[in-house]
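Pasting a structure here, questions to come.
Up next, chain A:
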Amino acid sequence: MLYVILEAVISALLIAGGLFAFIGSMGLAHLRDFFMRLHGPTKATTLGIGCMLIASMLYFSVTQSELHLQELLITLFLFITAPVSAHLLAKVGLHQRLKFVDKTRGKPVEFLDEDIGGKPLSDSSDSNS
Partner candidate 1 sequence: MTLLWIPMLTLLGVLVPALTAQRGRPICTLATAALPTLALILTLAQFPAIADGEYPRVALEWMPQLGLDLAFRLDGLSLLFNILILGIGLLILLYAHYYLDKSESHGRFYAYLILFMASMVGIVMADNLLVLWIFWEMTSLSSFLLIGFWSHRSEARKGARMAMTVTGAGGLALLAGFLLLGDIVGSFDMQTVLDSADIILADPRYPLVLVLVLLGAFTKSAQFPFHFWLPHAMAAPTPVSAYLHSATMVKAGIFLMARLHPALAGSELWSALVAVIGITTMVYAAWFALVESDLKGILAFSTVSHLGLITVLLGIGSPMAVLAALFHILNHATFKAALFMCSGIIDHEAGTRDLSRLGKLAKAMPITCLVMSVAGAAMAGFPLFNGFLSKEMFFESTLHTQALGGLSLMLPVLATIGGALSVGYSVRLVHAVFFAEPRHAPPKHPHEPPRLMRAPAELLAALCVAIGLFPALIATWLLAPAVEAVLQAPLEFHLAIWHGFNLPLAMSGAAAAAGITAYVLHRYIRRFIRDFPSRNANLIFEGAVQYISDKAEVITEFFDNGSLQRFMALLIGTALLMGAIGLFQVETLTGPKGNQPLDGVLILGAMLLIFTGIGTAVTHRQRLLSLIMLSVVGLIVSLTFARFSAPDLALTQLSVEVVTMILLMLALFFLPQKTPRESSPSRSLRDVIMCSGLGVVIAALNYAVLTRDTNTISSFFLENSVPGGGGHNAVNVILVDFRGFDTLGEITVLAIAGLAILKLLNRLRLFMPHSDSEGRIWCPDRYPMILTTVSQPVLPLALLVSVFIFLRGHNLPGGGFIAGLITAVGLILIYMARGVDWTQQRLAFPFQPIAILGVGIATLTGFGSWLFGYPFLTSSYDHFHIPLIGDLELATALLFDLGVYLAVVGATLMILANLGKVTTSHRPSKDDSTPIPSGLHRTDISDTANPNPDAKETV
Partner candidate 2 sequence: MELLYAITTGVLSASGLYLTLRGRTFPVVVGLTLLSYAVNLFLFSMGGLTSNAPAIIGDSSHYSDPLPQALVLTAIVIGFAMTAFAIILAMRARGDMGNDHVDGRKAEDRGERR
Partner candidate 3 sequence: MMSHLIILPVVLPLAAAVILLLARFGAFTRRLLALIATGALLISCVMLVGKASQGEVLYYALGNWQPPFGIVLVLDRLSALMVTVTAILSMGCVIFACGGDDEKGSNFHGLFQLQLMGINGAFLTGDLFNLFVFFEVLLLASYALLVHGGGRDRIQSAVHYVVLNLAGSALFLIAVGMLYGATGTLNMADMARAVSVMDPERNGLVVAGALMLLVVFGLKAAILPLYFWLPRTYASAPAPVAALFAVMTKVGIYAILRVYSLVFGDQAGTLEALEQPWVWWMALATLVIAAIGVLAARDLRLLVAYLVLVSVGTLLAGLGMHSPQATSALLFYLVHTTLVTGGLFLLADMIGLQRGKVGTRLVKGRTPIHATALGLLFLLGAIAVAGLPPLSGALAKALLLAAADGIQRAWLWPPLLIAGLCALVALSRAGSTLFWRSQESDNTDDQLSGWHWAGTAWLLIASPLLVVLAGPLATYTEAAAAQLNDPSAIIQALLPTEEDAP
């Protein structure tokens, strides 16, 4: 019985994971501007993978009857890295001054040249470390 429940849980997690990943990718494919598309993969997909990792963890812990927590590592990695990727990508998007849908509110100064490098800057200002 426990196995059936576990199997159900694992299956549910798997499908949920798949769904989330799919939704993330769909967001990537469907949304209208780059900054919006950025949201899909960074969140949904990460969570989707999270679900699958948990499923995998459970599955192996059950089938091989010892605790398998390795997948946590991948989750850890993803959670450390995914936001940074997203952040950098957004930075690139700003830098390249990609178009965004008109209704977006807020006027980031990033689009006003001086901070993301619209014009050449002197060399002295480039180190922030």
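Brief remarks on what is shown
Note that a contact is a pair of C-beta atoms (placed from the backbone, for glycine too) under 8 Å apart; a residue touches a chain by one contact, two chains touch by 3 or more; residues count from 1.
Behind the choice of candidates: all candidates are chains of the complex that A comes from, given by their letters.
Every value quoted in this text rests on a predicted model; they were computed, and no experiment measured them.
Evaluated over the candidates 1, 2 or 3, chain A touches in this complex the candidate numbered 1. The touching residues of chain A, when paired with candidate 1 in their complex, are 77, 80-81, 84, 87-88, 91, 95-97, 115-121, 123, 125-129.
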